[in-house]
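Every protein chain of the complex appears in place save one, which is left out.
Chain naming follows the written order as A and B, and within any one chain the residues start at number 1.
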Amino acid sequence: MEGFLAAALVASIPLLIATIGEILTEKAGLLNLGVEGLMLLGAVMGFIAGYESGNPWAGLMGAFLAGCCGSLMFAILTISLRANQVVTGLTLTIFGAGFASFVGKDYIGLPVPALIRETFSPLALPVLSDIPLLGPVFFHQDVFIYGSYFLVIIICLYLYRTRFGLNLKAVGESAASADAAGVRISLYRYLHTVGGGGLCGLAGGYMSLVMMSVWVENVVAGRGWIAVALVIFAAWNPFKALGGAFLFGGLSILGFRMQSMGIHVSQYWIDMLPYAATILIIILSSRNNRKENQPPADLSVSYFREDR
Amino acid sequence: MKLIQIKKREDMSRKKELLIRIVAVFLSLIFAGLVIKILGYDPLNVFSSMVNGAIGTEIRFKQTILKAVPLIITSLGILVAFKMKFWNIGGEGQIMMGALGATFVALNLPDLPRLPLLGLMMLAAIAAGGFWAFIPAFFKTRMGVNETIFTLMLNYIAIKFVTYLQYGPWKDPGSQGFPKVAMFSKNGTLPTLFGLHIGWIIALVLVVLVHVFLNHTKKGFEIAVVGESQETARYAGMNIKNIVITAMILSGGLCGLTGMIQAAGIEQTLTSTLSAGYGFTAIITAWLARLNAIGTLVVCLIFAVLLQGAAYIQISMQIPAAAADMIQGIILFFVLGSEFFIQYKVSLAGRLAGLRPTRREAA
Partner (left out) sequence: MEAVSAIEMRGISKAFGSIMANREVDLSVRWGEIHAILGENGAGKSTLVNMLSGIYRPDSGEIMIDGQVVEFASPASSIKNGIGMIHQHFKLVNVMTALENIMIGRRGGLLIRKKQWKQEIRDISDRYGLDIDPDKKVYNMSVGEKQTLEIIKVLHQGARILILDEPTAVLTPQEIRRLFQIVRNMKEQGCAIIIITHKLNEVMEISDRVTVLRQGQTVGTLTTADVQVGTLIERMVGKRLDLSIKRVDYPGERRPLLQVDGLTVRGQDQKIALEEINFDLYGGEILGIAGVAGSGQKEICETIAGLTRAEKGRIFFEGGNIIGKTPRDIIRLGIRMGFIPEDRLGMGLVGSMDIVHNIILKDYQNQPGIFLRRGPSQAKARTIVERLDIQTPGIHYPVKKLSGGNIQKVLLGREIDSDPKVLITAYPVRGLDIGASYKIYDLLNEQKYKGVGILFIGEDLDVLMSLCDRLMVFCAGRVAGTVDPREVSKEEIGWLMTGGKEQEPS
């Protein structure tokens, strides 16, 4: 059981990081459906940077920057040039997938350097890892996972306790109001889209560098779409995303786990569960009339100050 | 101080619009060339090989047409939904379900004469694809559930389901353990004309039909009004739920038909990779064609050249076919960006403005 939960946590981390990235983007009022593409960009560039330099941090940095570059394209098109966000996001995914397999073809099958594997090997935190059940699951993990806990806390504080978080919410809810109050709409939108995209890239980098630790084509395998779904599941709250990602991460490995226990359920059925669960969630949340759980009101609406 | 001033444009001539788009495509090719160069290939060689690979010989040209067919039909399906501002990005799953429906018929009634068998397969494909689109439409109209995410999720459920069938209950016992579905009987495959399966005729007929449907029928008018404003549709006494559901079944049905054509014309069986991304690419082609049925034909042909060209260079130059996806993405980025310059006028302003004499309107 502990082993399963610990593995579920590992599987949940890329989902979590990408979901938080998309939450930041959507809070600023942009619906970026390119998460899958951004994760692929991050995965391939992170892998290449890590492989060529042998340095784990260079790898993660490469992944983050690749995500930033991809989402910068999205931002330029949708914020400055006011292109349709759905179509632009899908394009980003197609581009990212194409780019990743094009650039990555020479790396197929190559393993990550030893230093990187060592850096991201599980590390028991003193005291905390001795807590029964919780200890081995949550506190005997790699440094990246500890960093993720930290990230969730930081992002929550940022969104709910700082001026910038308040302004961000205003930008996503009513760009015209935020603008009239002197908030720099484009700046906020750019920063959060690019930063959010960077997190998506980082999530991809974690997959290629740590989870797989060898380059395989299409390493992300649809997790980007699950992250898009998780944003809704979590009602745009990073803290809820933590739980949601853990749940979905668990589902993604449940089939193999059950097979090894002799219970025969096809993994393909279990693979459907995250998607089916998301559908269930959006159906249920449409019944929910609480205004606080709704998407940002200006989501996927572009803003032009001089529009009349 | 900002030096750039942006203003909404009044009407722009069609010629100029076209020119801007052509410039955008041209720039995108230059940019794509640069990326290819950076990745260590000769862009001119790559491009010319792609064109050569797509239309260089009769056989290659036929391959291109075979790639255009599913793209055209799926785009038409997407178009019907998008006209209504119903963001159906579930084409991929609807293609899969269509193929599944057709396969079900083909595997169970292999000995039926060709015409009724193909007819039944088509009906089953349209029904299955239509049903897959009906589900989100139903929830959208009853409960206002967001269709973008819904249709997207259904793609993966469909693909996983087909994979399950392929590896499980539908696995061909005669395939020596290899996970594949049995081949269709001869009668379950599409006949050919001029060396191509008849899907291309179906596609051409459908382009005309969809064009007439959208522009010259009452239902088509209703779809356009619903797409513009649901409130207006309500005001004009339209049954919005009915319209949305009908249009979505049609949209999904067309995508499902694509699935049947791919299964019966190309694969001659069902595979979990049969949709091959057509459902996503069709969104882009439909959008680039500005949701116009005739335009779709042109855009899809161009995209088919790109797809076939990429398949060719994979063999001839060992460049992954994914290069096509990348180039597609780049072209689309530029074209999407160019829309802005059609709708807005950008000029230098800021400090210079004060020095300029006030513009006066011609009396």
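By definition in this document, a residue touches a chain if its C-beta (ideal position, glycine included) is under 8 Å from a C-beta of that chain, and two chains touch if they have at least 3 such contacts.
Because the structure is predicted, anything quoted here is derived from the model rather than measured.
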Displayed partners of the chain not shown (whole complex): A, B
Residue of B:85, B:234 or B:290 touching the missing chain in the full complex: B:234
Chain not shown, touching residues in chain A: 161-164, 166-167, 169-170, 173-174, 176-184, 289, 291-292, 294, 297, 305-306, 308
Chain B residues that touch the omitted chain in the full complex: 1-2, 5, 7-10, 216-221, 224-225, 228-229, 231-232, 234-239, 349, 353-354, 356-359, 361
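FYI, only the chains that are shown with their structure count from here on.
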Distance between chain centroids, defined by C-alpha means - chain A, chain B (Å): 27
Complex contact set, residues of chain B against chain A: 6-8, 39, 87, 89, 139, 143-146, 148-150, 152-154, 156-157, 160-161, 163-164, 167-168, 277, 280-281, 283-284, 287, 319-320, 322-330, 332-333, 336-337, 339-340, 343
Residues of chain A defined as touching chain B within the complex: 31, 33, 73, 76-77, 80-84, 86-88, 90-103, 105, 222, 225, 228-229, 232, 266, 268-269, 271-272, 275-276, 278-279, 282-283, 286-287, 304, 306-307
